[in-house]
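One protein chain omitted, others in place.
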């Protein structure tokens, strides 16, 4: 076990470094964007005086590095600053409810997509080259090639206009879990359709990759059923690649769903990020970028830990 | 009843597709010779179907101005004319001929997607090969850099970069290619790592071969197959990126017709049950499936894998 | 024997394999009869179809293969007619299989015990707890160390020889009527092989199980089989009981198989020149793991030094130190009396050129995407500056030297060659550099005996023609006998004994050398029995594996 802890510690260290570099990149990129918060928020109504006054008020007239280090210093003390737009409102508070929403949707979608993808992946591997396999494969490829907003619109047309599910996934305050699940069903289903295909194909590939192994032949020669051969003998050895692709897709569910959020009017982090970028609200952009990067780092780390745990050769060293 | 009608049409479509694929294979095998002919004659129907689709797309893309009944950008009628003899697929929101735009869209979309994917593969493979072959600090540095880039959600990264550099087609290609190249880098590096441990690479190193020769002559030929397979999938992700970006207002500039943006422009119609946006989306899906059919077949041939 | 005793009856078996887009015959009409309790040896070189037949005896064809004709009757059931369900009920329960590489054939994700119990529990032969008890029993019978505990280890925690025994125990778990042994000891070191052979023979005898024993090693099969059947490219050559087959083979092919071991290189004069390569007190390590400990030996022009040892002895590491892939922690490598830079990247082109290497696995040593022209031509082009016509001429010359028809082969890819031909290309590539010294790393161990013989002869011829010095790394003492001038015996990173071959093969030996020498199977069917008796009398260790 000790080497796992060592690996985790080391990866977390790299993760922190990654976050640091991400923060520099995002800060720099936001800085390079034409215009700044003052211009963006005033829009068509901007006058040089008003812009200058807003800049002075928010300290945007300070040099870049001063602002970056101010921010960094704050973050190291756990203070993500306040939003430029909502003065007096800490970024952490602004993000918290949306973070919850984002995680809720990601977990919801993952709870549908992961079992579905793994089951389908195992089934198509079991019945490889059958009609089922080909149909599933072609469907998956087609599904992958449809833009998500388009999938979303089709679902709205089919499931929302007929009155089965709401087309808007707004979350009334104090809604219970059942209602939340009901209201967020369409966005979750959209995301499920988007990520399932990828995971299914990878699961199939990972399993089929192993089918040529001598131990699979051995299992078959021991008279095991094809289903048992796949599930008991191939699957445990395919966990590492599967965990990897699942991690990538989970990261996507957390960080990449802005389009679905917009279509279903779901108040998640993606929309907040895009809005904040367009308004140059740097503290918010930075905080969300860090959350996204951290999600990515942690999920990948989790996948690697699972891979290690699933591999006796790494777990039980002689 | 509706379901039966659907089944009926699905069956007819499938039948036509199979027949076309079969016919194409026969014709293709007849006009080629040698090794290629043998390969073509024995290609599975899925692959010949894929090749047929790609062939048609290529012809359409190259001959677009000859095939399209109307110009790409000109307003030729009032808006939303229904399907008719004159305007086969009707007109769009501005009154441009939908069918002609679909045809020009082939050229633009396939061209842009191909250029982007090719560039992404160029960048990703070169660095991936270098990292895995040279190893050491270069590998560490590049891998960490890619980690950082991948930790930034790609859509948001693209959004930032496109806003900074503008949304011309060239920057669009560059930005998507750079972001996509991180994924290619990972794959190329992983595959190369499998190759560099082979004895023949050791032999080449011991012979005193330089890095350039090692990579181009010894390693590259052995990593192309998995890279090509990834190419098929990446290719369709480019369409997705473009249409997601046009959703956020940063896609390909109108009036250039491209399928990704055309889906976006007409997407609202689907919520009224109008199938117009299915046309560009279907065109993308068909190409994706076709490309992957061919890639699967090539992989199968290259690896001799018997699944 | 009466008809009733026939367990397996194969008639006119034809099997085809898919090659590209065509079906090619792998087995063309083989007949085979096996009685209860009988052990049949199937012998042949690679491509003879012996494994395919072994699997067909279970009604199984690998993906890409199909049984196209014939009858496979197992205990009255025609396996070709049987449904998948019926076949499944037979496999593992009544017909079991022991694969060549136990390390690869045990599922790395599950403990040995789980894998042992799978067949008996799934086939409803016994309960899990019974099966576990039974496993311990069989492990003990197979003389596995710690029979109570070994089942709770993962495959990677158990050594190769032990795994092979555990696999035999697993095959035995349902007490099948028939076991197919597919080269069960080929991947093992000689000293380990003895132990496994003994265990398999005992248990098969004990349970009266019928077996098909597939191998390419005549001496091994002589120990195991009651009858031997010889195959060549999917055809039967001949079949007889073991004694007869050994003493009076009828067919020419069989005779040629028997004759292989006769190659013996002419005695060389004692070295007069200074050594080309000298290892001086070399120690080396992979990270913290020390793999070479203070080894020294010389290699003279025109002479072959055989470095002998089992896996893990450090013999390949010595080669890596010489080539500069692994800089030693101590000591130095001298070339013509001058110290070579320890890292190959620091060596001059000439230094690299004069020390060439031929690898064990031609498959991984030849870039599969390059034609022979490029493979062989590159060193000539690089070191000797040959271009165009001259280069082509040189390549043709080299192909002639390795006895491949230039016109026919020059533009082929390695995948279009046989194993022996590939190894010849490896030799040609080394020769193309016009070196003075070649390291041959187990160059014949992946090859069939007749082919290996050809390679040895070729190497011998080239040595005298070009005044080459060879370092010959091998675990096979027969090869040593055939080609070496000097022998270096290595064990666990140290040189145990070294000297000229005649001295080394004559007693007295170091104990380890003795163990190695005595472990090489001999054609005598009673050799194993005698050896075991002898060893238990002397109280010698039975293998180096435990």
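The letters A, B and C name the chains in turn, as written, and every chain counts its residues from 1.
We take it that a residue touches a chain if its C-beta (ideal position, glycine included) is under 8 Å from a C-beta of that chain, and two chains touch if they have at least 3 such contacts.
In the analysis below, contacts and distances are computed from a predicted model.
Visitor: The complex lacks one chain in this depiction; which UniProt name from "Phosphoribosylformylglycinamidine synthase subunit PurQ", "Probable glycine dehydrogenase (decarboxylating) subunit 1", "Sodium ion-translocating decarboxylase subunit beta" or "ABC transporter substrate-binding protein" does that chain carry?
Guide: "ABC transporter substrate-binding protein"
Visitor: Could you run through the displayed chains and say which ones the absent chain touches?
Guide: A, B
Visitor: Which is it among A:10, A:53, A:129 or A:227 that touches the chain not included here?
Guide: Hidden-chain contact among the options goes to A:53.
Visitor: Using the document's definition of touch, tell me which of B:94, B:145 or B:225 contacts the absent chain.
Guide: The missing chain is touched by B:94.
Visitor: Out of A:92, A:138 or A:278, point to the residue that touches the absent chain in the complete complex.
Guide: A:278
Visitor: Any idea which of B:13, B:74, B:140 or B:216 touches the chain not displayed?
Guide: Going through B:13, B:74, B:140 or B:216 one by one, B:74 is the residue touching the chain not shown.
Visitor: Take the complete complex as the reference. Which residues in chain A touch the chain that isn't displayed?
Guide: Interface with the chain not displayed, on the chain A side: 33-35, 38-50, 53-54, 56-57, 83-88, 97, 149, 153, 156, 160-163, 166-168, 170, 173, 262-265, 267, 271-272, 275-279, 281, 284.
Visitor: Just checking the interface: what residues of chain B touch the absent partner chain?
Guide: Per the touch rule, chain B residues meeting the hidden chain are 73-75, 78-83, 89-90, 93-95, 162-163, 166-167, 249-250, 253-255, 267-269, 271-276.
By our rule, only the chains that are shown with their structure count from here on.
Visitor: When the C-alpha atoms of chain B and chain C are each averaged to a single point, how far apart are the two points in Å?
Guide: Each chain's C-alpha centroid was found; their separation is 47 Å.
Visitor: Round to the nearest whole Å and give the separation of the Cα centres of chain A and chain B.
Guide: 24
Visitor: What are the residues of chain A that contact at least two other chains?
Guide: 211-212
Visitor: Could you tell me which residues belong to chain C and also touch two or more other chains?
Guide: Counting only residues that touch two or more other chains, chain C contributes 63.
Visitor: For chain B, which residues are in contact with chain C within the complex?
Guide: 38, 42, 198-200, 202-209, 217-218, 221-222, 306-307
Visitor: Which positions of chain B touch chain A when the two form their complex?
Guide: The touching residues are 46, 144, 147-148, 150-156, 159-161, 163-164, 233, 236-237, 239-240, 243-244, 247-248, 260, 263-264, 267-268, 270-273, 277, 281, 284-285, 287-289, 292, 305-307.
Visitor: Within their complex, state which residues of chain C touch chain A.
Guide: 55, 58, 60, 62-63, 87-93, 96-97, 99-101, 104-110, 118-119, 122-123, 153-154, 156-157
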